[in-house]
Each structure stands twice: as C-alpha cells, then as structure tokens.
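What follows is a set of notes on a single structure, which appears directly below.
Heads up, one of the protein chains got dropped from this complex, but the rest are sitting where they should.
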Amino acid sequence: MTNAQLEIQIILSLVAVACALPGVFLVLRKMALISDAISHSILPGIVLGFFITQDLASPLLIVMATLTGVLTVVLVEYIQKTGLVKEDTAIGLVFPSMFSIGVILIARNAGDVHLDVDAVLLGEVAFAPFDRWMYNGIDMGPKSLWMIGTILTVSISLLILFFKELKVATFDAGLAASLGFTPIGIHYGLMTVSSVTTVGAFDAIGAILVVAFMIVPAASIYLLTNNLKKMLVYSALLGVFASIVGYWIAHFLDASIAGTIATVLGLLFFMVYLFAPDKGYISQWYKIKQQKTEVAMLVFMLHIANHEEEQERNVNHLQEHINWTSQLARKVLRLANQNNMIVIKNDVVSLTPKGAEFTNKAVSYISDNKNAELEGIKQNFFLFRG
Amino acid sequence: MINEYLNLLLKDYTLQIITLGTAVLGAVCGMLGSFAVLRKQSLLGDAISHASLPGIAIVFLVLGVKSNNGLLLGALASGLVSAVFIKGIISKTHLKADTALGIVLSTFFGFGMLLLTYIQKLPNANQSGLEKYLFGQAATLLASDVWLMTAIAGISLLIVLLFWKEFKMVLFDPDYTKTLGFNVKFIDTLITSFIVIAIVMGLQTVGVVLMSAMLLAPAAAARQWTNSLAKMVMLAGLFGATSGVVGTAISASANNLSTGPVIVLIATLFVVFSFVFSPIRGLLFKQIKLWKNRNDLKLMKTLMFMYNLVKDHEDISHPHKIQLLNNFQGYTKKSLKRLQAEDLILLNRSDWSLTEKGFNTAKNLYTQEL
Partner (left out) sequence: MEQKIAIAIDDLTVAYNYKPVLWDIDLQIPEGVLMAIVGPNGAGKSTLLKAILDIIKPLAGSVTVYGKPYKKQRDLVAYVPQKGSVDWDFPTTALDVVMMGTYGSLGWIKRPGQTQKKQALEALEKVGMLPFQNRQISQLSGGQQQRIFLARALVQNASIYFMDEPFQGVDATTEKAIIQILKELRKAGKTVIVVHHDLQTVPEYFDWVTFLNVKKIATGPVAQIFNDDNLTKTYGINYKTSITEGKL
C-alpha cells in the first residue's frame, strides 16, 4: 500500500464518519431528503466560491457553500409555509433549480475552471493526496485531509456539547421547548452542520453520493438498535468499513471510488434489511406468519368462549361462519389442540380450563394495549408456536 | 438573436425534430406530473429517475451496443425495481418514506456511477454518449426517438382522457372510490406506470439527475392559476412544452450547455412567476388583500365611532362637526373621503353625517360584535 493510498483511505474514513453523525439525526427526524436537497443545492455556492478562490479546500468557499445549503433549507421551509404546494414538492422544486444553476455556471466557464461535471457527481478523492498543504516549506499532508478533519472535529465537539439537547429535540420537540432548549436553534444548528459536512465531503465523493454516506449507514443501524449513542457509533463504523472495502473494490475494478462505496453501502443495507434479527424482512415475515396463526387461534377461542350454543362451536362452522379457508382453519385447530387449549367432542369444540384462562388474559391485555404482557403469557402457555 | 434562431429553426430539420421532441416531452411530463404532485409523491420521481442509471449501464455492458430503445428499457426495468424496493422498505420496516427514497436514490445512483466509470475505462468500448443520461443532451435526439416519444405521449393522453373520471376520484378520495366498486389498485398502478414511463422518456433529454423537476415544476406552477383539475393538467402541459422549447433553443444556441439544467431553470421561472403573480393564490395578491383588509378594518372602526355618536339622536342624518372626531385617533381626511365614496357618510365642509346605508352597516357590525 502506497502512502497516497493510505491517505485516501484516511480521508474517506473521515468523510464517512463526518457524514454518518448528522445523518443519524436526519433519519431520526424524518428529514433524510433534506440531505438530498442540500447536497444538490450547494453546487452554485461551491462553483462561485471556486471562481473566487480557485481552491476547493479554501475556508471562504466552505463558508459560501454552507450558506447556500442553509439558504436552501430556509427557502424550502418558506415555500412550505406559503401552502402553495405540498411539503415534498417544495423540496423537489428548490434543489434541481439550484443544481441547474451550478451545472450551467460550470459549463459556461469550462475553459478557465478546473471543475467538471464528473467531479460534481463523483468527487476526485484519487487526486486528493496531490493537493498538499505546504507550511514554511514543510509538507503538512493533503489539504482535504485537514479540511475534513477540522469539520469532523468541530461536529464531534458540537455533538458532545449538545448531545442532551439534540436527543430531546429529536425525540420530543415539545418537551425540548418546555425545557428551554429552542428546537429551532437545534434545527438550524443541525442544518448548518449538515451543510458544512456536505461541502467538505463534496471534494471527495461528489454531490449526490453524500446522500448515501449520510442516510444509508444511519438507516441500516436503525434497523438494529434504537439506542442513540449506539446508532452514532455503529453508523460511523459502518461508514468507515464500507469506505475501506469500497476503496479496494474500486481499485480492483478501476471504477469510481465514491460510486463503489455507495454500492457497498447499498449491499450492506440490503443484508441488514433481510437479516436484522428483530426488524429485518425475514424475521418480520416469520413473526407475522406466526402472529397470524396465533391471532387467528385467539379469535377462534374467543368465539368459542363467547358462544354457548353448540351449532356455533361446530368444527365445520370455523370455515363457514368465520369465513376462513380450510387450510387456515385446520392450522388453527391443530395449534389449539397441540397446546391443550381445546377439546373436540362429536365435532363440537370446547375450551379447556387452560384455554379459557389464556383467552381471558390475552383479551384483557389486548384491550389494554399491553403487548409485552401478551408476548409473556404466550411464552407461558404455549408448548408450540404458530 | 431570436429572429436568427427562428430562421435557423425554419431551415434546420434536425433542430425542428429536437424542438418537437422537447415540446412533446415537456407536455407529457407536465400532464403526468400533475398527478404525481396531487398524490404527494413528488420525490418518488426523483428516486426513480436516479435509480434508472444502473439499468442503462447494465444494458450497455451486456449488449455492448448503444441501441437507444434498449438502454431505455434497461432504465425502465431498473426504475421499476427501485420502486419495488422503496415500497418494500416502507412497508416491511419502521423506516419512513423519506429515508427509503434517500437510500434507494443514492445507492442505485452510486451503483450506476460505478458501472459507468467501469465502462469508460474498458478498452475499445464505444461508450461515448452514456454521460448524456446524466444531464441530458437534446441534440442527440433522432427522428425515430421523437416519433416514439410522440406515440407514447399520444397513448398516455388517450389513457388520461379515457380514465379521467377514475383518476380524479382516486386522487381525491381513494377509500370512497373503493366503496363505489372501482379497482383502486389498478387505477393507482396505471398512474404510477405512466409516471415512470414519462421519467424514462425524458432521460435522454433532461437526464437522470434533474428529471424529477420536469415532473414537478410545470404542475406546481399550473396549480397556482386554476382550481380545476382539467385546466391544471392542460396548463401544466403547456408550461412543460414551453420550457422544453425555450430550453432547447437556449442550449442549442450556446456552446457546451446540457439541455437538462436549462429546461429545468426555465420551468423554475414559471414556478417563481406563478407563486408571486397568480391572481388566485399568488403571494403578491395575498399581500395586497391583507393590506386591503387592514384598511377596511380602520374604516369600519371610524364608522363605528361615528355610529356611537349618532345612535342616540332621533335624526340619524343630522350633521356633526368633524372636530368631534378629534379624540378618535383612527381617522384621516383620506379615510373620511373613502367612507363618502362608499356612500356611508356625507361630508359637507366641516360637517359630516351618516347616510342610512352607513347607519345600517355600522348597526350590523355592532350586533355582530355583540
């Protein structure tokens, strides 16, 4: 591994962490697409800044582009407030137009600007090690490493300083206001950090793929835990992991580094989506299937408990009156029987004492919305699950 | 300069074809975009258009040729797959719609970029022209492309006309539609499919990055000018077509300008203009109405004050001195003149008196306040 390769991987990892942190809050606050809007809209700010400074890592450019990002958020919120269009339409109107301005600015000045459309979409992290910061003739390392490092340091400090406020404002805006934190202050603070990070990441991974770095790690980890601290740490780690794996795959394929990392992130999300132990697709599918039979059984037992008359409790009635397919009816009968909840005499079903007790408890828990207790008695009563 | 362009347009067959193409595209996008906006699915189009990129690249990789229709079929397939993913994420996890859109949009697009850059570096791959799908290059439209677009536009227009009643009802109140016995899922799928087709149709001209704006902007602008769905759809089509034609003209007369951004900016101008100047919903009009209301309120306060002075007199039209009003701060010469202009009071040099209309108006206001 050459020195340049190492530097690229460090830069990418820092970018991944810097994006993942605000990303967690964006996902939790249901504002994921604001990152899409910001990442597109900062383009004119970056281009204008670049005209002036000729340096993608210059502080002036970062300030200008960040202001453009915050301006976008303000504009979107203003349009939403006018009520002229629905909320998501407001986002969809603002960022393509800002992005268009940026692209046209680049195209009109293609001759004298070292900034092209590819750089806009993909960044140029491969060149980052060549743009170095020389201080008094000493090589201090790549400029973008310093830039993203600074941004990351600032956002981690802010995160630690305002962790409690962020947490409260994210999970309960009303409570935050009553405790004296201004949710608006937190909101615009978060928007500013998101904008700065996007600007900083832009150089390395391009405008659109910032969205992948912000949203995908946070969303994947959100399927695994609800704990905010864990979400922050693991999202950052997932981002770093994807960056390093993606870098080497891109190296091997000779393809876009940012595109490859985004693809790796997508695959990782897909794995989590399928296999997450509690909220994943497979576990949900299994649970719903199990629940379906168990709830059906409960419905059936409640029906038996409610009806004294033998005709209503006949085995055949299951299918005819309750309107079930014979397959489901048979499954329900078998499950209830296996668990010693019912006895069948002359095709007439009756509850066993155990069945009656279970039905009673389950129904009262369901009416009172006590899901945990419901799962608890299922554990106690069931020999076999659905 | 405009004349020059028009002359060129009259002579140049290629330019005519391209202009026709962008006009048709704009019209279809505006029309179908109205449905997307009213369904509150504005950003679904953004996700689907970004997500169509890997489809284009894969078809190119597999077939190795640049058959336009083949590439667009690839885009269509990958757009539909992305829609399935979005739906899967929303319905099977606790992640919200915005997150699902963000995930699919960015990772599909990233995968597309991976493939695109991989293709670019393949030896002897004639990859030139794939980048046009990023920001659109109307200049690459061929006559056959435009005829295909026109045919699709014709079909979607026919479908919209045929199912107009059903579309309108599903957009407004899907539950109610279901109770009337209509198959809501079918109508829904029909609308979504045509929106996806419109997106794919526009990729070559506007590009994956900005395509969603082509759907939203004309519709959002049109909504401001009318309260009728039919008029909104027609206007959106008109705005879209105009954006397409003007955008093409500008990008054709300038060097090195992708069509997509220019068309999107023109469409955005329509939006800004409509937001501000629309007579029924526009911000300017609303502001003026606000000022007028404030003024009216002042006048009515003056009138009430006069009424309170007059109401105990037997003759309501008995004149009073203007000085009497001095301890009421709200009146000015101008406001008295306006009250007279509305026949609410009579002015006679330094005297004023209430007219019968003025008296009754004030009396009504009084009882309302009680």
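Things worth noting here:
By written order: A and B. Residues from 1 in each chain.
Assume a residue touches a chain if its C-beta (ideal position, glycine included) is under 8 Å from a C-beta of that chain, and two chains touch if they have at least 3 such contacts.
Just so you know, these numbers come straight off a predicted model, no measurement behind them.
Residue A:Val295 is the one among A:Leu48, A:Leu158, A:Val295 or A:Leu333 that touches the chain not shown.
Checked against the full complex, the candidates A:Tyr188, A:Trp248 or A:Trp324 give a single residue touching the omitted chain, namely A:Trp324. For the options B:Ile17, B:Leu229 or B:Leu283, the residue in contact with the chain missing from this view is B:Leu229. Touching the omitted chain from chain B are residues 38, 40, 162-166, 168-169, 171-173, 175-182, 223, 226-229, 231-232. In the full complex, chain A touches the omitted chain through residues 83, 288, 291-292, 295-296, 298-300, 302-303, 306, 321-324, 363, 366-367, 371.
Rule of thumb we're sticking to: only the chains that are shown with their structure count from here on.
The geometric centre of chain A is 29 Å away from that of chain B, both derived from CA atoms. Taken together, the chain A residues at the contact with chain B in this complex read 27, 30-33, 35-36, 79, 82, 84-86, 88-89, 91-93, 96-97, 99-101, 103-104, 107-108, 110, 117, 121-122, 208-209, 211-212, 214-216, 219, 222-223, 250, 253-256, 258-263, 265-266, 269, 273, 279-281, 284-285.
Taken in their complex, chain B has these residues touching chain A: 37, 40-43, 45-46, 50, 88-89, 92-96, 98-99, 101-103, 105-118, 121, 131, 134-135, 209-210, 212-213, 216-217, 220, 223-224, 254, 256-258, 260-262, 264-265, 268, 271, 275, 281, 283.
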